[in-house]
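Every protein chain but one is kept in place in this view of the complex.
The chains carry the letters A and B, assigned in the order they are written, with residues numbered from 1 in each.
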Amino acid sequence: MSAILVALIIVPFAAGMVSFVSPLGSARLLAPVAGAVSFALVLTLIPTVVARGQVSAGSELRVDALSVVFLVATSFLYLATALFSAGYLHLGAGPAALRYGRRFYAGLHVFCWAMLAAPLVSGLALLWVAVEVTTVVSALLVAIDDTEAATEAAWKYVLIASMGLGIALLATIVLYYAGTSAFGTGYELTYTKMLAGAHHFPADVIRLAFLLAVLGYGTKMGLVPVHTWLPDAHSEAPTPVSALLSGALLATSFYAILRYFQITSAAIGSTYPRNVLLVFGLASLLLAALYLVRQRDIKRMLAYSSVEHMGILAIGMSFGVTLAIVGVLLHVLAHAAAKGTAFFGAGSVLRKFGSKDMSVLRGGVGALPWSGSMLVAAVLALSAMPPFGLFRSEFLIVAGGLSAPRYGVAAVLVALATVAFLGLAWWTTQTMLTAGPSDARAAAPSDGSVSAVSAVSVSSPARVRATVAKGEVSPWIVVSMALGLAALVVLGVHLPADLSRLLNHAAHELRSPR
Amino acid sequence: MSAHVPSTTAGIEDVVAVLVLLTEFAMLRGPLLRSQVRLYAFQSLAVSVLAAAVAATRHVPDIYALAGLSFLLKVAIVPAVMLRLLRDVDVDLTGSAKLGVASSTLVALVVAVFGFFSVGSLHVHSTRLPASTLAVASAVVLVAFVLIVLRSDVVSQAMGFFSLENGVSVASLVIAPGLPLVVEMTFLFDLLVAVVAFGIIIRVHHGRSKTLSTTDLDRLRG
Partner (left out) sequence: MLGLAVVVPNAVQALQVLTVMLGAPLVSGAIAHVEARLQGRRGPRILQPYYDIAKLFGKETLVTDQSSWVFLAAPIVAFACYLIVPLLIPVLTTYPLPLGYMGDILGGGFLLALAGFSVAIAGAESGAPYAQLGSSRAMTFGALVEPTFLFVVFAVALITSTDLPYALAATVRSSSEIVSPGHVLAAVAFFMVVLVDTGRIPVETHTGTLEFGMIDEARTLEHSGPALALLKWGSAMKQLILYTILINVFVAPFGLSSTGSPLSIVGAIAALLGKAVLLGLVFAVIDNLFSKLRLFKITEFLAAAFGVAVLAVVVFYVGPA
């Protein structure tokens, strides 16, 4: 079993290296293969982890149920994004396109590699390193389109996220210091060790470490008030990168916070960390819900929806009951699938219409019969409509909140989620379900000739194409979105038994650490 | 490894840490892009010296390697890369302070005092924790934040981030000298990667807008 962990570390990295030198055509096909292999490897881990509790390889790699949950989310999105990229990138011939494509695919693999490594490593220090690598790689991916807006977004992102990670590093060090009272001055920062000795740690120092960790990793996770990079980076990055940022990267940062949560609860009880998360969660949910109502850029809207969902995750953790924690972990999985699908749909719209501005986009479903309707479905899923996975997870979270009992918080959660729903649903229906130019006029050739590099950044209303042919941009996009929706339905309607057990195990780990 | 920090050690650590803090203040004032980079190099030198001192006085020979590597990276390579970047760029003055020298120094003073206060209010009375040095380190981190906030050019902001990392290094050296060497090395390697990322983005930004200022990076909002 430990070979799987090693393979998971090797496959994406090797794929990245190969993509950097191989021809574009093979890089394009290699990506889904690497994604599928990673996803399959993670799926084979599930039964073992459910049965044995943990799997480790050497002293550096170790997974338990909690890490596998995040591995599932990331590797699934890895596969889906790889499929989507094959359809989304319209690279012509020539050296510029080749360079762009190689950089993009290499970056994609390395980004996923770092995000898969974060839950795989056995300790807090390596976790920090993995998260830092995600920052660096994803910042370069955000900047890859080389437009002014992309540069601005990348600069904000790399600066703010790096500062956040500076604080997270401080948290790591402070926690290490807390451990010296139990283990002496030289020891490894592994979870097992930290959890075993946690009750010896000095309480004040632990509190400081947890607060710093939430501030630091919370910056990457997009918790208000340290979320400011998030809408910019999500909206200006190439759409596959946006999907990964939103669905997987935020979750990875949340994973880091959960590890600190676990250790802090073991050391001083869960009241303090739960209260900290509650404050950040409520702030995020409130601000995101308000911004969602007036947001007109489709990718920024989805970005604020991510902030909203991160707020829900933090609030769910603050309830502290097993029911809510299971809901939170399921929410991570469902959010990855839903947000990925929604971004894919947004990417399809962007390719088709050349605009992200929802105040001028019309007739989306008419022009894009498949991906348009699946985008509507994904947005409904994001608003926690049944039968999708997010309905089940938010239901569990609210039910957990009611049983905690934290009636007030649960009521606020439901109210704000409803406001967010209004924002999401209003603009999506306005954009997708109205009559558009394509219904009125004859089909005109408009697609396919645009180079990837320039078309991505178009955002001014004046440049919305007057005529849009009816028809999909690419079958790859439809496949990737169908995959995401299928996963959402599975999570919502019929949760596989092993996955359900996995979630319960993970929630148990968070509740009563060994 | 000794459980107690000998007081002379604490003394050396404090002196170097205060030097790092004062360099941070100087960076806040520095009007030239080059001087920012040089001050950062000096600050990193102080951190490397601190590492060597910690290695010697607390008998953690591993840290010598760390001191050497951090000297190589932070005193030589990173400033060299940044200076090279600046040579290609025809801009000398930052001209980017959002507040006057006096006001920004006052803000930084207040923030630094808050750093001392926050560590002081932790009430850690441990023989093993040099709380005073930790307080200076946290002040360095906070003043680095002020630097990043109050300066609106990419070089100052990048240097601010790197010096923030120096502050964290000071903290890690004094409160966690036993941190496994591999981990410390990885931190440093990571810094190098971050420098590359910052460098690329700075270059892209300058290539697009022919300026190093961030004042025109304000189109994305809402």
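Criterion: a contact is a pair of C-beta atoms (placed from the backbone, for glycine too) under 8 Å apart; a residue touches a chain by one contact, two chains touch by 3 or more.
These figures come from a predicted structure and were not determined experimentally.
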Not-displayed chain touches, in the whole complex, chains B
Of B:131, B:168, B:183 or B:220, the residue that touches the missing chain is B:131
Only one of B:73, B:112 or B:212 touches the unshown chain, namely B:112
For chain B, residues touching the missing partner are 7-8, 10-11, 14-15, 17-18, 21-22, 25, 29, 101-102, 105-106, 109, 112-113, 116-117, 119-120, 122, 124-125, 131-136
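The rule is simple: only the chains that are shown with their structure count from here on.
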Chain A and chain B have mean C-alpha positions lying a whole-number Å distance apart equal to 31
Touching chain B in the complex, chain A uses residues 125-126, 128-129, 132-133, 135-136, 139-140, 143, 146, 148-149, 151-156, 158-159, 162-163, 166-167, 169-170, 173-174, 176-177, 180-181, 184-189, 202, 204-205, 208, 231-232, 235-236, 291, 294-295, 300
Listed in rising order, chain B residues that touch chain A in their complex are 1, 3, 60, 122-124, 126, 128-129, 141, 145, 148, 154, 157-158, 161, 164-165, 168, 171-172, 175-180, 183, 186-187, 190, 193-194, 196-198, 200-201, 204-205, 208-209, 214, 217-220, 222
